[in-house]
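Only a single protein chain was left out; the remaining protein chains are all shown in position.
So that you can tell them apart, the chains are marked A, B and C in the order they are listed, and the count of residues begins at 1 in each.
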Amino acid sequence: MTRLLDGRDLALGPEGLAEHVQRLGPLPAAGRSFIDVLVRSGLSGRGGAAYPAGLKWQSVAAQSNGTAVVIVNGAEGEPRSLKDRLLMTKRPHLILDGASLAARAVRAKHVVLYIGEEHHAARESMARALAERKDEERRLVRTVAAPARYVAGASSAAVHLVDDGIATPTTAPPSAHERGVDGAPTLVQNVETLAQVALIARTGSSTGTLLVTVAGGVLRPGVLEIQAQTTVAAAVELAGGASEPPDAVLLGGYFGTWMKAANAWGLPLDHDALRARGLSLGCGVIGVLPSSRCVVCEVAGIMRYLASESSAQCGPCFFGLRALADACTAIAERGANSEDLQRLRRWSAEVSGRGACHHPDGAVMFLQSALTTFPDEFAGHRAHLRLSA
Amino acid sequence: MKPNSTPLSKVSGCSQGRFSGRVNTGAMNGNTQDRIRARDAAFRLLNRLTTGAAVGALAGVGVFGAVSASTIPGITTTSQSASTTTSTSTSTGTSTSTGLGSSSTPVNSASSGSGVVVSGGT
Amino acid sequence: MSDTLLWYTTRGAGAVSLVLLTAVIVLGILSALRVQAAGWPRFLTTGLHRNLALMTLVFLALHIVTAVVDPFTHLGWLTAVVPFSSSYRTFWLGLGTIAFELLLAIVVTSLARGYIGHAAWRLVHWFTYASWPIAVIHGIGTGTDTWSAWLLAITVICVVAVVAAIGFRVTAGSRDPLKEPRTTFQAAAQRRETR
Partner (left out) sequence: MRLAVDRIKCDGHGQCAELLPELIRLDDWGYPIIARADVPDHLVPMAQRAVAGCPVLALALQQRTG
């Protein structure tokens, strides 16, 4: 079975068009009927929300009169995720194949390559790959730099950036696939999802694999392509094994869930299986926290980052996340006190569900999972001796 | 840095300053019953103030009218003929009454039916 | 006899309207400054602002109707609507008409705010800052009583009140806590993202 990262050694440069076609065969001509194949494949989005790709394509296609827009989402704003930029850098033609299929299936007028501004290698590789494509494909495509911010990868943020030049996300309806760029139905799809689409078009079914990034306390941190259902323990093993006895795992990136390492080990890495357990793989980051690092300080650091990534659109997010981050930092620095802990709990509950976008919800879920997974670590936290900077 | 202590966080959680946060803790979060009472009291106050202002304003029209009448009462002349009426303006010394004089001619002739001309001073 | 009464009423209602309008403006500015105290919630300021604004219209109507009905000046109803259409004190009365119409527009848009939207309402509301000085100049210029001590005192008090309130408003800056973060964020985002 073909996999996403098959082909030439990843240490080598990007795979060119000739090599790509030789390896996989030409991209089959497919129009709207391909959407049925996609629905049957059961492919779900790989950007984090795991929304069924086929349904999204159906919705956009139904509203498109040759007016739709396809946004190829390579923003990858998640700090510890590397898989999207690896794919863009090494297998750009898979992504462009997927984008081309999407453009035909939903009868799109434009295709926008939305690539993180700091992912330089990925942008270069995609630009070079695009230059190799046929004229009629190239004419549709333009490239836009996604700002290096956490929220830039949200589909509404991508639409706002293309429309207004500022990547602010919102949750207010209508969604991008109803009214996106210039009011046209817009298909925003993650690059890994589109690469899967390219293979589905050739084989009729998904590869059954997914890309994950193993980060933190492992010997060979980086991107892995694993079979769905692979356990966390096996993925960590594939990443060279834990560098020191791990304490905790952060599953799914900064909007993900904290787990005690022992509880995480046996979990199958699969969107559906995790959702059934109330968990999410998000954008596929498996963060392993080594026992030498303090979980409270890690949580405080990530909360500070998330607070500073607020777009200042609404008060609960901007002021709420800052206050939460400050309370975390206070506990990390000065040691636990019941007042700060109580505030953390109250503010988390109050901020949740009151943002203009999902950013505060994601941040609060992250914090709440930390508080429920590590109640003793938070309650018993001692002040760290501050080392001179 | 040892590779095995790679943090998950992008920024440090315990060696940074604070966000300049503004917190006005619980300013509005008293007991709901107290807040309902405060609202109802404020509505009563609003009604009283509005009524007071209305009464005051009406009285003000009276008072200011009376004051204006006592300071510059104007002069009422009863005109006998429709042709020429002498309208007398009370001069306050600083004003010019030319505008009144010129424009009042048609006015006077038109209003002569009543026989009463009120001439406003300047 | 009743004609002189009309004339006194015009002058009295004019003075009262100026005082009311001044109070409305000061309350409006206080509400933008989000003033509150124990027993004085913010909605009291805006509620009073609104009530007094409607009351101002009533007394302006009295001022205008008595002036128009007054046979001496022979203004005619057109004067109340079309600026500079009176033969009597054309310019100064014209200012009064303009001030009244601006005020009417402000009140009507405020009552229909839910339909026209916040941005349009806000735009029209800025005309308040034109309406009030025009009204003051109308009072001084038309002024039967301009140089009477009582009206002079009222005018001076009103001017001082509004100038002080505007001064506070300008120096206090925006009371929207998100104003500054938003400006900072958007400026930074525009710098990086509009390329």
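Please note the rule applied: contacts are C-beta pairs under 8 Å (C-beta built on N, C-alpha and C of every residue); 3 or more make two chains touch, one makes a residue touch a chain.
Note that the coordinates shown come from a computational prediction; the quantities given were computed from them, not determined experimentally.
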item: Neighbouring shown chains of the undisplayed chain, as defined at the top; value: A, B, C
item: Options A:W57, A:Y305 or A:F319, residue touching the unrepresented chain; value: A:F319
item: Positions on chain B where the hidden chain makes contact; value: 22-29, 32, 35-36, 38-39, 42
item: Contacts of chain A with the absent chain, listed as residue ranges; value: 170, 172, 313-316, 319-320, 323, 347, 350-351, 354-356
item: Where the missing chain touches chain C, by residue; value: 31, 34, 41-43, 46-47, 113-114, 117-118, 176-179
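Basically, only the chains that are shown with their structure count from here on.
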item: Distance between the centres, which are taken as Cα means, of chain C and chain A, whole angstrom; value: 55
item: For chain C, residues contacting two or more additional chains; value: 177
item: Multi-partner residues of chain A (each touching 2 or more other chains); value: 319
item: Residue ranges of chain C in contact with chain B within the complex; value: 1, 3-5, 7-9, 11-13, 15-16, 19-20, 23, 39-41, 43-44, 47-48, 51-52, 55, 59, 62, 70-74, 87-89, 144-148, 150-151, 177
item: Chain A contact footprint on chain B (complex, rising order); value: 3-16, 18-19, 21-23
item: Complex contact set, residues of chain C against chain A; value: 177-178, 181-182, 184-186, 189-190, 192-195
